[in-house]
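Below is one structure, written out as structure tokens; comments come after it.
Every protein chain but one is kept in place in this view of the complex.
Per-chain numbering from 1; labels A and B assigned in written order.
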Amino acid sequence: MKKFFKIIYTSLLSLILLISLTSMGSAETTVSSEIGFIFNTLFFLICGFLVMFMAAGFAMLESGMVTSKSVSVICAKNIGLYAISGIMFWVVGYNIAYGIPEGGYIGKFIPWSDASSLETGYSDASDWFFQMVFCATTVSICSGAMAERVKLWPFFLFAAILAGIIYPIVMGWQWGGGWLASIGFSDFAGSTLVHSTGGAAALAGIIILGPRLGRFDRKGKPKAIKPFAASSIPLVTIGVFVLWLGWFGFNGGSQLSLGTFEDAVAISSIFIHTNLAACGGVVAAAVITRVAFGKTDVIQMLNGAIGGLVAITAEPLAPSPLSAILIGAVGGVIVVFGTRLLFSYKLDDVVGAIPAHMFAGIWGTLAAPITNPNATFSSQLIGVLAINIFVFVVSYFIWSIMHNMFGIRLSKEAQMTGTDVTETGVIAYAIRD
Amino acid sequence: MKKFFKIIYTSLLSLILLISLTSMGSAETTVSSEIGFIFNTLFFLICGFLVMFMAAGFAMLESGMVTSKSVSVICAKNIGLYAISGIMFWVVGYNIAYGIPEGGYIGKFIPWSDASSLETGYSDASDWFFQMVFCATTVSICSGAMAERVKLWPFFLFAAILAGIIYPIVMGWQWGGGWLASIGFSDFAGSTLVHSTGGAAALAGIIILGPRLGRFDRKGKPKAIKPFAASSIPLVTIGVFVLWLGWFGFNGGSQLSLGTFEDAVAISSIFIHTNLAACGGVVAAAVITRVAFGKTDVIQMLNGAIGGLVAITAEPLAPSPLSAILIGAVGGVIVVFGTRLLFSYKLDDVVGAIPAHMFAGIWGTLAAPITNPNATFSSQLIGVLAINIFVFVVSYFIWSIMHNMFGIRLSKEAQMTGTDVTETGVIAYAIRD
Partner (left out) sequence: MKKFFKIIYTSLLSLILLISLTSMGSAETTVSSEIGFIFNTLFFLICGFLVMFMAAGFAMLESGMVTSKSVSVICAKNIGLYAISGIMFWVVGYNIAYGIPEGGYIGKFIPWSDASSLETGYSDASDWFFQMVFCATTVSICSGAMAERVKLWPFFLFAAILAGIIYPIVMGWQWGGGWLASIGFSDFAGSTLVHSTGGAAALAGIIILGPRLGRFDRKGKPKAIKPFAASSIPLVTIGVFVLWLGWFGFNGGSQLSLGTFEDAVAISSIFIHTNLAACGGVVAAAVITRVAFGKTDVIQMLNGAIGGLVAITAEPLAPSPLSAILIGAVGGVIVVFGTRLLFSYKLDDVVGAIPAHMFAGIWGTLAAPITNPNATFSSQLIGVLAINIFVFVVSYFIWSIMHNMFGIRLSKEAQMTGTDVTETGVIAYAIRD
């Protein structure tokens, strides 16, 4: 009887223990994974809308930097490319980057919600949104450089190819788990994948396109103030501040999760490093232009912020604050001298996108091993070369084809009249006294 | 003895089980409901500040669209109407929409915190904030259409009535659980409730107000570029991007909660559908204006984004991405042809608010049953008719009374001098060479 009682007793005890532990365990797991799912998804959405707003930052930066006869067109380009990028990244881009999902086809994900489960850790749609705004950023980068002489619809066509095919291929190499990821290439938020890609595409474009009419004199010196003066410095300024704001989403969101203590700590570090790198870029550009060229060039200070931000983007987590400032400062220096380098080759990058995004992106990516022991210089170099060369060559090829097929450069008359009038029929600033 | 022991034993066991399950249960529930409360409240606040920022978007869109002699006044209107809306929605609006709470009176909620409890699932104040910015959006919509010839203070008076009474009545019909909700009307984030309401109020206003001095020639054709040119396209552009950004809060926040896996998935889908609809609107407007009228009209592209966003607002959750693009594209088409429709009736909507908000809002609301099986076309039609007619008639009545009592139209002299000088005494752009 006692024995029987003991068995009952022990088994009951075990049962209680089992039930309480299991139920507790499962309860916890359920709660945790659901809470984590919500945190991760919310974080993608917040960072996503910050990066989405960078489209406005580019629009303002570029509107302010072009001459007042090409502002409406640059606005049309920026709103248009963001729209085109969103659609193209849905049609093919996401699938090219991540691979066609089971039973998948171009433009899939109908409806989105089906694909998400607690196990993935975040809503697929929130990830799509976050990746899409990165894609759009890449395209935004290349719009400014070619301003004031490129035809609108060929630009839109290139934007569609860049957003739907070129960027997704490069993105797949690394973030889609491709060959660059395999060899240990490290690019946290896309100094090379996003910024150099945009810059290299722009470089190919301006080489084929040629400089604006009358931009360089016979000796090859740029005609600085008139008639190529930036139309509005405050618009450039708000553009840069908006980009700076968006960059917290760009780099912070690239942690890809907010579900743990470690994530929260990491993201906070990313925020301050991102901020300090931009600070370094601004100060470096201010000091250099003042010391070397006499005046404190506000445009270079503003582009210096971008250079600093791009430079830290490859590795915003590992650096110390001091390293972040220095990495950003070098980015600012690169912007100043990169601008002059392009001048010396008579390359007309209207907004300075190539120094700020391509050159500073190369620097940031190569600098990652300095602070991140998991990155190696050789892998970084391979990644930088592979992406820049691939994007440049493919872009050069596409621009060439378009150039030969239907022309990409506006006529002399159109440039003299102003592209706003000829392309959109809308004058940008109609200010009457 | 054994029996007694058994009883003790069993009861103790039950007690343990009860305690452990209860305490676990209650602990979980407590944690969950508190975490859910925080998530929901945080989400209302985030979406609320995004929608609040739409006030800046409208201010910039309208500043850029009016002529340079009426920019200061439009700024005064926009900052003023947002302030008035906030106060009026506190004084009476919230209570009209949701019903006077127990022991309540006009302008109650002192202090707010008393009303909130874990059971409600979110802080009352966070809901008030979110609903208030919707109210302000409604008023913002109607400010641009009447620009350049309406008197400032009569406009403020109308803004107070629209924010405090008209919109809250309509809001109560649906979101306050009124008769439209009962008949199954479906308007997720307010294509009709917010956007058509603002548009219909504006339509009534411009009919009574008449067009700007000299806007139409004798044959009724609008004088397009000069002297009615938009003062600043980049300001319109940043305005549209800010609105686009805010719309993630507008539509996303209308999910009203972020406390579960399902909420997070739904909100993510809403984000991408909202974005894709705007993309569709931009591309449609670009293609149509280029193909039909020769030039790629940047203003129509920008307004096309708004049209797409308004169209998807009635049902941003149910559509597939492709449906979202198409719904938005139709919204963009409606904007382009709606603008011309108003022209043909010599109705002078300075910023295109009526096509973008009222017409596209009607389309979006009627289109909801296509993607949402719970919505019926008949209910949608009733809702659209009821709200548009109610708002139009009441607004027409109020504008008429004001017109007869003290006049709402600025004098010929004031319009020729420029409303900035006569109304605020501050020139908008003082640019010296």
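We take it that a contact is a pair of C-beta atoms (placed from the backbone, for glycine too) under 8 Å apart; a residue touches a chain by one contact, two chains touch by 3 or more.
All of these numbers come straight from a predicted model, not from anything done at the bench.
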Practice task
Based on the whole complex, identify which of A:C279, A:V310, A:V336 or A:I408 touches the chain you can't see.
Solution key: A:C279
Problem - Omitted-chain contact residue, chosen from B:A292, B:I401, B:M416 or B:I431 - result: B:I431
Problem - Residue among B:I87, B:I207, B:L256 or B:L341 that touches the chain left out of view - result: B:I87
Exercise for the section: Please give every residue of chain B in contact with the chain that is not shown. Expected result: 9, 12, 16, 19-20, 23-24, 27, 31, 34-35, 37-38, 41-42, 44-46, 48-49, 52-53, 55-56, 59-60, 63-64, 71-73, 75-76, 78-80, 82-84, 86-87, 90, 107, 109-113, 116, 118, 123-126, 128-129, 132, 152-153, 156, 232, 235, 238, 420, 423-432
Practice task
Considering the whole complex rather than only what is displayed, give the residues of chain A touching the chain that is not shown.
Solution key: 2, 9, 13, 16-17, 20-21, 24, 28, 31-32, 35, 39, 43, 46, 50, 67-69, 225-227, 229-234, 236-238, 240-242, 244-245, 248, 252, 258-261, 263-269, 271-272, 275-276, 278-283, 286, 290, 294-299, 301-302, 305, 318, 320-322, 325, 429, 431
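Quick note on the criterion: only the chains that are shown with their structure count from here on.
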Completion exercise
chain A to chain B, mean C-alpha position gap in Å, rounds to 30
